[in-house]
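Quick one: the structure is below, questions incoming.
Shown here: the complex without one of its protein chains, the others still in place.
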Amino acid sequence: MADISGETSRRAGRLLAWLIVLVVVGGVASFLAARGRWWMLPAASAHGVDIDRLIYTTLIVTGLAFVLVHLVLAAFVWRYADRGQRAAYWPDNRTLELTYTLVPAAVLTTLILMGSAVWGRLHSPAPPDALTVDVRGEQFGWLFRYPGPDGVFGRTDPAQIRTRDNPMGLDPADPAGADDVVTRELHLPAGRPVHIRLRSKDVLHSFFVPAFRVKQDAVPGMTVDVWFTPTRPGTYELACAELCGVGHYIMRGRIVVESPDAFQAWLARQGR
Amino acid sequence: MSRAPQVLDLPRVPPPPRAAAPGGRGPHDGETAGRPVHPARVAVWLVVAAVVVLFAAFTSTYLARRAEPDWAPVAMPRILWASTAVILASSATLAASLRAGRRGDRAGLRRGLAATAALGALFLTCQVLGWRNLAAAGVFLASSPHSAFFYLLTGTHGLHLAGGLGALLYALARSGAPVEQALDAAEPAATYWHALAGLWLYVFVILFGL
Partner (left out) sequence: MSVAHAHVREPEAHRVGFVRRYIFSQDHKIIGLQYLMTSLVMAAVGGVLAMLIRMQLGWPGHQWGLVRWLFPGGFTDAGVMKPDFYLAVVTMHGTIMIFFVLTTALSGGFGNFLIPLTIGARDMAFPFLNMLSYWLYPPAIVVLLAAFFVTGGAPNSGWTAYPPLSALAQAAPGSGLGQTLWLVSLGILIVAFLFGSLNYITTVLQLRTRGMAMTRLPLVTWAQFITAVLMLLSFPVLLAAVIMLLFDRHAGTSFFVPSGLVVGGQLVTHQGGNPLLWQHLFWFLGHPEVYVLILPPMGIVSEVLAVHGRKPIFGYRAMVLSMGAIAFLSFVVWGHHMFTSGMNPLVGTAFMVTTLAIAIPSAVKTFNWLATLWRARIRFTCAMLFAIGFVSLFVTGGLTGLFLGSPAVDTYFQDTFFVVAHFHFVMASAALFGLFAGLYHWFPKMFGRMMDERLGKIHFWLTFVGIYATFFPMHFLGLAGEPRRYYSPQMYEFLRPLQPLNVVVSLAAFGLGLAQLVFVANVIYSLVRGPRAARNPWRANTLEWQADSPPPHGNWGPQLPVVYRWPYDYSVPDAAEDYIPQTAPAAVPAVAGGAADPGHPRTEGS
């Protein structure tokens, strides 16, 4: 018991205060340093910009709270070490408590309002001029299907799936499927909304395109709709973001965003 | 925080000792300030809460699944009407039994407990017969979503009721003790039993009444 309130204790307090300051400085500095190297890819979709704005707003709010709370904590740790003083008998204070209930509540309400506006836009119905693409996840890869010139997807039947010549399981009895284009690479025209109909052949997968800020689970037995507008031509990576088995980490897809003309030309080539 | 002198509103002397309950209350012989209630009488409500949550989980899944378009119902085995009548009757005999017990009528308490246990066994028999009827009709656990939920819900309910039967038999064995102690065993068993009777009605209605 000798020294729970002596110089050893006070020295530990000073060190702790410095460490907490170090957490603040290190935390802020590492965020600034990471911005160049370890950061989000530049947003390449229309609503990706909205999401980024939300992320930065939240980052500023939480960053301020992080810094302030830690500095207060460090100050108290520094200032109120046991030097033989008597602690205050201060069991509560309604006004203070009400204040720090209502202030976070107001901040959170603001975040909720901003967030729900973006969320609502993300999940609004796809525009009528959107390009519709069927995306199917499987262990361990992606399959894409365009409806072809008739604009209608043919029926699929899991029993018809043949890895080599009919990976999508197109039903040959359905004439609408005859012109469907099935590919292993997703090509999209820049600037046009894309409506993805997401399905899965076996287990859960998740359609994650970091540069588009798009992530949507593919749920077996369901078709999940998601839409976005790629804005910048280029090649993007598609990752699986829901654990789907031993090959989860290799379930990589390639997305090429190109000019509408180049896209049409590519699509026509796939028809053969 | 106002620092004005306060009048102490705490007792300056220890409160008078609480009268010791005759015969002891629970494992710690009435030393505590809690209400003079046997802990089992409190605990049984917690058990009921946990069982209700378990059934809420099963049945919310059932209701969600049932709402989908490909739902194909299974015909109800007629004998479940008998099960329902039997379990309602068992609740009635149990209520009568406890009324007798609270009057100090130990023979009435025992008779009622025995009758309830017998009806409980009959209920379980009816449930098993219901299962056999369905199986005879070719409806098994994995036949359809409805049949799976039917076997799951009736099976889980039956297991819990079998536990209740054990509690009733324990209460019956304890019914030779002074009436108050006998009731400490019988009352929690009864609470649990009535809850399971209610749960059966709920399961019965959502399985076949909707």
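When the chains are written out, they are named A and B in that same order, and each has its own residue count from 1.
The criterion applied here is as follows: a residue touches a chain if its C-beta (ideal position, glycine included) is under 8 Å from a C-beta of that chain, and two chains touch if they have at least 3 such contacts.
Quantities reported herein were computed from a predicted structural model and do not represent experimental measurements.
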{"item": "Listed residues B:Phe58, B:Tyr170 or B:Tyr202, member touching the removed chain", "value": "B:Phe58"}
{"item": "Hidden partner chain, residues of chain B it touches", "value": "1, 3-6, 8-15, 17-18, 20, 24, 26-35, 37, 39, 42-43, 46-47, 49-51, 53-54, 56-58, 60-61, 64-65, 68, 70, 141-142, 144-145, 148, 152, 156"}
{"item": "Residue ranges of chain A at the interface with the undisplayed chain", "value": "1, 3-5, 8-10, 12-13, 15-16, 19-20, 23, 26-27, 30-31, 34, 37-41, 50-51, 54-55, 58-59, 61-62, 65-66, 69-70, 72-73, 76-77, 80-82, 85-93, 96-97, 100-101, 104-105, 108, 111-112, 115-116, 118-120, 122-123, 138-139, 157-159, 161, 163, 169, 198, 201-204, 206, 208, 210-211, 213-217, 219-222, 224, 237, 239-250, 252"}
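Here, only the chains that are shown with their structure count from here on.
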{"item": "Approximate Å spacing (C-alpha centroids) for the pair chain A, chain B", "value": "47"}
